[in-house]
Structures are given as C-alpha cells and as structure tokens.
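A short write-up of the structure that comes next.
The complex appears here without one of its protein chains, the remainder shown in place.
The block that comes next holds subunit A.
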Amino acid sequence: MEEQEMGAKFEQKYVTNVYDAIAPHFSHTRYKAWPFVEHFLKNQPKWSIVADAGCGNGKYLGINPDLNMIGSDISESLINICKNRGFECMVSDCTNLPYRSNSFDVVISIAVVHHFSTVERRIQSLKELLRITKPGGKVLAYVWAFEQVDKKGEQRYKEQDVFVPWHLQKQYKKLNQEELPPGLVFDRYYHMFKQGELENLFKKCEEMNSIVETAFEKDNWIVVVDKKQ
C-alpha cells in the first residue's frame, strides 16, 4: 500500500471514526470561538463568500451573519449537527475539496491540518485551501502547537505525533454503537506543530503569495496567508 493511502486509512480510524462516534459530546464542548478567528471573520467585507473547510460542529458558520459561509467536514455526524443548526454545509474531504478553483473570498481551516498523518497530506490540504481561494484572497489556518505547557508549566507533549484521548461521557453513548473502546476512551491522532512549521508547509504551495500574519493563541499556531494575484 502506498504511503498516502496508508495515511488516509490511518486517519479514517484515528480521526474520522472517532469524531463520528463522539460528535454530540464533542459538539457540546465546542461552543466558544477562538478570539483570533472570531475577530478575523468579523472583519471581512460584507457578503464575502467564505469556505470553512473542516468546520466541525459549525461554531464559526454563524459568527458573522453578514458573510456567506459554507462549511464542510469529513464527519457526517458533525455535518448533521451543522445542518440541524441551520447552516449551509456538506460532507467532504479536506484533501480533495469539491469546489471550483479561484472561487472563495476567504478560506479558513480551524484545527484540521494537525489531523493529517503525513507531511504530503498536510501540504495537499493547504494547497486545496489556496486553490479554491480567489487571487489575492486570504487563507487562515489554525493548528495545535507543540509548545503548549501543562498547569505546572511543563511541556505537555513529549513527541510531535501523539494520540490525544477523548473520554466519552456515558450519556452521549449511542445505543447501537458497537465496538466501543475500553472505558469509552477514544484515541485521536494529532501532529503537534512546532513554531514555524506551518509557515514552512505554506511555502511549499506555489499559489501562496506571502505570509500575512502569524500568531500564537491558546496553545495554537495561527497563520494567515494571501494567494498570488
């Protein structure tokens, strides 16, 4: 099996299937917008068309009613939650987006790229974000940082590629859900990004013009880039 295919299969097991199983519980904990993303979206021109690729439970889709936001996610359970909240959304894969090129004013990818298990797939996902953006348009990507520390001030993760457990609360257990993991603990795969790493991946994308802004917020790295004219 090729490396890319193995990567996709690995992510199916340790990312997509996990989100499908934990969606209602996950969604219940994900209501607060990250301040940087909220500020960014509230400052885009009225009626901009925005793609939220990997939109999760859709917490950003309604944050600025003056925008036309379209969400997509590989997890059908999360997309069902978005639809029930009245948002425009679809099921799709962030390494192969179903949009025509050069069509969105702004594209955001929040807490998505850290779920890809190979460098090639991370770059592929960034290339897709840039492909669907209009020339001169902006892309914002947000990923977990390796540099995060725990309450004692010690480095939380010893390695960059880790499983982060999700403890599913009993009341969120679906009745017909088979093969639940022991103790209802699900392992989600993450690649923790080091400072500068996301910028370096963007630099491998031919359609990127420049890095507009980089920030560190609440244990995450944020990079905003613009697309070539």
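The criterion applied here is as follows: a residue touches a chain if its C-beta (ideal position, glycine included) is under 8 Å from a C-beta of that chain, and two chains touch if they have at least 3 such contacts; residues count from 1.
Here, contacts and distances are computed from a predicted model.
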From "G1/S-specific cyclin-D2", "Multifunctional methyltransferase subunit", "glutathione transferase" or "small monomeric GTPase", the hidden chain's UniProt protein name: "Multifunctional methyltransferase subunit"
Residue of A:R100, A:K151 or A:K170 in touch with the missing chain, whole complex considered: A:R100
Listed residues A:N64, A:S92 or A:Q148, member touching the removed chain: A:S92
Option from A:N17, A:N64 or A:N80 whose C-beta touches the chain left out: A:N80
Selected residue (touches chain absent from view) among A:V37, A:I70, A:I110 or A:L168: A:I70
Touch list for subunit A against the chain that is not drawn: 5, 8, 46-47, 49, 51, 68, 70, 72, 74, 76, 79-80, 83, 88-93, 96, 98-100, 103-105, 132
